[in-house]
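Following this message is one structure expressed as structure tokens.
Just one protein chain is left out here, and the rest sit where they should.
Read from first to last, the chains carry the letters A and B; within each, the first residue is number 1.
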Amino acid sequence: MKTHITTTVNGEPEEFLCETEQTLLDILRDELNLTGSKEGCSSGDCGACSIILNGRLVCACLVLAVEAEGQKIETIEGMADGEELHPLQKNFLKDAALQCGICTPGFLIAAKALLEKNLNPTEKEVRYWLAGNLCRCTGYDKIIRSVLNTAEEMRRK
Amino acid sequence: MIYERPNTVSEAVEILSKSHEKKSILAGGTDLLVQMRSGYYRPSHIVDIKNIPEATQIRDDGDTFLVGAGVPGAQLSEHVELIKAWPGVIEAMDLIGSTQIQGRATLGGNLCNASPAADSVPAMIAADATCIIAGPNGYREEKIENVVTAPGVSSIANNEFVVSIRLAKFKTGRADAYLRFIPRTEMDIAVVGAAVCVLIDKKGICLNAKVSLGAVAPTQVVIETAPQILIGTRLDEETLDKLAKAARASCNPIDDKRGTIEYRTSVAGVLTKRAAKIAFDRAGGA
Partner (left out) sequence: MATALKDFKWVGTRAVRPDGVEKVTGRAKFGADFSLPGMLIGKVLRSPHAHAKIKSINIEAARTLNGVKAIITGSDFNELPSEWVPAGEVQINFRDLSRSIMARNKVLFEGHPVAAVAATSEIIAREALALIKVEYEILPHVIDVEAAMSPDAPILHEDLFTAGVEPSPKTASNIAKRVDYSSGNIDDGFKEADVIIEKHFTTQPVHQGYIEPHATVASASEDGQCSIWTSTQGQYVVRAYCSEVLQLDISSIRVTPSEIGGGFGGKTTVYLEPLALALSKKAFRPVKMVMSREEVFRSSGPTSGSSMKIKIGARSDGTITAADVELKYQAGAFPGSPIMPGCMCALAPYNISNAKVVGYDVVVNRPKVVAYRAPGAPISEYAVECVINEIATKLNIDPLDIREKNAAKEGTRALYGPQFGAIGYIETLLAARGSNHYKSKLHENQGRGVASGFWFNIGGESCATININTDGTAELVLGNPDIGGSRASLAMIAAEALGIDYNKVHPIISDTSGLGYNFLTGGSRTTFAGGLAVNEAAEDVVRQIRERASKIWDIPEEAVTWEDGFVRPAGTNAGNFEPLSLADVAGMAAKTGGPISGHAQLNAQGAGPGFGTHICDVEVDEETGRVTILRYTVVQDVGKAIHPSYVEGQMQGGASQGIGWALNEEYIYDEEGKLQNAGFLDYRIPVASDLPMIDTIIVEVPNPRHPYGVKGVGEVPIVPPMAAVAGAIADAIGVHLTDLPMSPPRILKELNKKQ
């Protein structure tokens, strides 16, 4: 039997039906068509499905969809404000902080969560905060630089 | 598969007491969901404890803190008083998985998953923590070292669940530390974990100590001889070497994909010594 769930996704009320064994990632991708959150491992090891759940950074693959009742969900699709990209999104483009782009939504969400907590992180803090987001293309260099650049830019504002 | 979200401890116990085949407690879910997804485990009932107030709060209980079994690591790492009282327990919890995992994973879950390599368990053991268990006959309290009985097996009955973890409040002269070895800097399961808690007097003389190791035996190990090695010393190099030797002697590890017997045993000594130094410094003994 499916369960009826009411949540908020990117500020909008959202309802769906789900089986108990379905993860929140399954529902975001397959039912709500929010395919920006990616499935790289289904075990919480790659971070490609990073979302913000009630203000906390989590892997959507490690949350059951039934747990989302009454919760607030933020995904990559809600990161830009209308046509205005988030400073991290702009800088990822400027700094070439992506190659294939599959890990990019996860990195952006995770980095956003970091900068909301700490706008003056050290390189080491950024690296450890993002250690759960795997990237196989970049060697992380340009991603880390872009997050640091964005933090600096946001501090100046 | 049925999902239930009780609002009180007694509701939860009632659900658990019904004769369902395979009931799983869902706290952070970071182990449970992986086991379900890989087909390794398929419960008939999932009981989510995150709507139960006692399980989702960090409460001040006079001389102690009660940390709800559903409180995520990220919340612990933001708790100033807890960090001051138990830097080792908090760093052990914080080492588990990524930032994303920290958003979900809990001390209670790490304990009940009963892995020999659980990071927070040796730290809780060294800290003399206990857990509050609810069941059909009410509450009982159990020392952490009595919970894990074999890999993946705990002493918590099917109709019971861990509601919270009890940790003492800050005390001058007492501090703990946890170190683990992993091949990478993050995201691995401990190859060896070492937790040390020491109590020292104003002159830096050790008054009491407890040392526990993870991932070196089927369950976490308490180094029984640690107090007699450390008490009365200033944790000088010679004492620490004795401690390291005792640590190695207490290991009974296996060869597996994460480490060899030889390597685990060797590194257990190294980490125990290093963790003891950190705990001693933190206690003010530097």
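One rule holds in what follows: contacts are C-beta pairs under 8 Å (C-beta built on N, C-alpha and C of every residue); 3 or more make two chains touch, one makes a residue touch a chain.
As the structure is a prediction and not an experimental result, all values here were calculated from the model.
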item: Neighbouring displayed chains - absent chain, whole complex; value: A, B
item: Contact partner of the left-out chain, one of B:P43, B:G259 or B:G285; value: B:G259
item: Omitted-chain contact residue, chosen from A:L32, A:A68 or A:L108; value: A:L108
item: Touching residues on chain B - with respect to the absent chain; value: 38-39, 181, 183-189, 256-260, 262-263, 266-267, 270-271
item: Residues of chain A (touch criterion as defined above) contacting the omitted chain; value: 19, 21, 29-30, 34-43, 45-46, 48, 75-77, 79-80, 85, 89, 92-96, 98-105, 108, 123-124, 126-128, 130-145
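In this section, only the chains that are shown with their structure count from here on.
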item: Chain A and chain B: spacing of chain centres that average the CA atoms, whole Å; value: 29
item: Residue ranges of chain B touching chain A (in the complex, touch as defined); value: 1-3, 5, 26, 28-30, 33-34, 36-38, 46, 48, 50, 72, 74, 97-101, 103-104, 185-187
item: Footprint of chain B on chain A - complex, ascending; value: 3, 19-21, 23, 42-45, 47, 50, 53, 56-59, 61-64, 66-67, 69, 110, 113-114, 128-133
